[in-house]
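One protein chain omitted, others in place.
On to chain A.
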Amino acid sequence: MIRLDGVGQVFDGREGQVTALEEIDLHVRPGEFVTLIGRSGCGKSTLLRLIAGLLPPTYGEVRVADEPVTRPRRDVSFMFQRPALLPWRSVLSNVMLPVEIEGDKGRAAYRDRAHELLELVGLKGFEGRLPHELSGGMQQRVSLCRSLIRDPQVMLMDEPFSALDALTRTELSGELQRIKMELSTTIVFVTHSIEEAVVLADRVVVLTPRPGRVREVVDIDIPRPRSLGRNAHLTEVAEISGLLHGLLAEKEARPVDEVRP
């Protein structure tokens, strides 16, 4: 579904060039749930933006559904750390934004779909509210509905739950898994929580600190549904978490990181 071949990204920073990503080869299969972990600044967001077509790679090739990515695709949705809702739009009209931007075709059908999605995440009755009237968790649910409205083949999620409290986070990751099972969307999910990465993923991709490279890809074979909170497979999760922790920490000793606080 997603294929990156020899992808690298170099930014022109103020103090010369910054290599954010180097020699990334990654293949995400259709319907797969991949989580991406790595230290902050290692290029996770950059990687997502490359796949989203928001940024052309400095070198290498990014393909989605066997087509080179040159600009944002309509079947790929992006979800941010912050809800990024337009404050003057009602909940419903925020969810409908992607449809509206695309043009008018099939508005009515999408409207029904929007109601369906909002009900699915427990926001029935809130359609007419403005974003500031909702809690952070509810706002992020709206954002989730918005990224689902056009039935995306691929969902790119950049630490979408990291600004939420633990309980809301657990709820949302449960909802996301349910939706995922129902729609068989391909998901690339960035997080800095190792446990979240393990609970959600079919595969966890570990990036090295700058420049970001693929350090390790870990398969997670724990049966679903899994939960962040109470868990039938606590030992497996703990075991893999420990392994990932080791992988992330091992790079800490390298002098490159000592420069950064």
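One rule holds for everything that comes next: a residue touches a chain if its C-beta (ideal position, glycine included) is under 8 Å from a C-beta of that chain, and two chains touch if they have at least 3 such contacts; residues count from 1.
Just so we're on the same page, contacts and distances are computed from a predicted model.
Note on the omitted subunit: UniProt lists it as "NitT/TauT family transport system permease protein", one of the names in "NitT/TauT family transport system permease protein", "Pyruvate ferredoxin oxidoreductase", "Carbon monoxide dehydrogenase small chain" or "Sarcosine oxidase, delta subunit family".
Check A:18, A:54 or A:243 against the missing chain and you find that the one touching it is A:54. Looking at A:86, A:109, A:181 or A:217, the residue that reaches the missing chain in the full complex is A:86. Considering the complete assembly, chain A touches the hidden chain via residues 52, 54, 71-74, 77-78, 80, 82, 84, 86-88, 97-98, 100-102, 130-133.
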